[in-house]
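One protein chain omitted, others in place.
Right after this comes chain A.
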């Protein structure tokens, strides 16, 4: 067992699960989307990105690309949330919440690709 692979798999999967947990539920209802979960998703996604630095294989490069996409989407979601909750006069309207959740949905897609890559990598690894 390779500890590095365990940590790597853990963070990739955790990023996807947290993202999914935030995303699930009625898209416009703020009560169903916990902002702490979004925060955790961002942090774990950033850590997963850093873990993917310095891998020279083709699959490593695609891993890094998916992670960067997820980061971009999640950070965009937090910025929209911050604008709605702190700056906008209307507060956290259903429309604002919908765009936050849909941005995190995009990140979820990138995270799913990441998990698929992880699975492909594992399956193509033959134990001799």
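The criterion applied here is as follows: a residue touches a chain if its C-beta (ideal position, glycine included) is under 8 Å from a C-beta of that chain, and two chains touch if they have at least 3 such contacts; residues count from 1.
The definition used in the following text is that contacts and distances are computed from a predicted model.
Student: Can you pick, from "Nucleoside ABC transporter membrane protein", "ATP-binding cassette domain-containing protein", "Potassium channel family protein" or "Competence protein ComFC", the UniProt name of the chain not shown?
Tutor: "Potassium channel family protein"
Student: Touch as defined at the start, partner being the missing chain; which of A:12, A:51 or A:74 qualifies?
Tutor: With A:12, A:51 or A:74 as choices, the missing chain is touched by A:51.
Student: So one chain is hidden, and I want to know which residue out of A:13, A:27, A:62 or A:85 touches that hidden chain in the complete assembly.
Tutor: Touching the chain that is not displayed is residue A:85.
Student: Since one chain has been left out of the picture, which residues of chain A touch it in the full complex?
Tutor: For chain A, the residues touching the absent chain are 35-36, 39-40, 43, 46-47, 50-51, 53-56, 81-82, 85-86.
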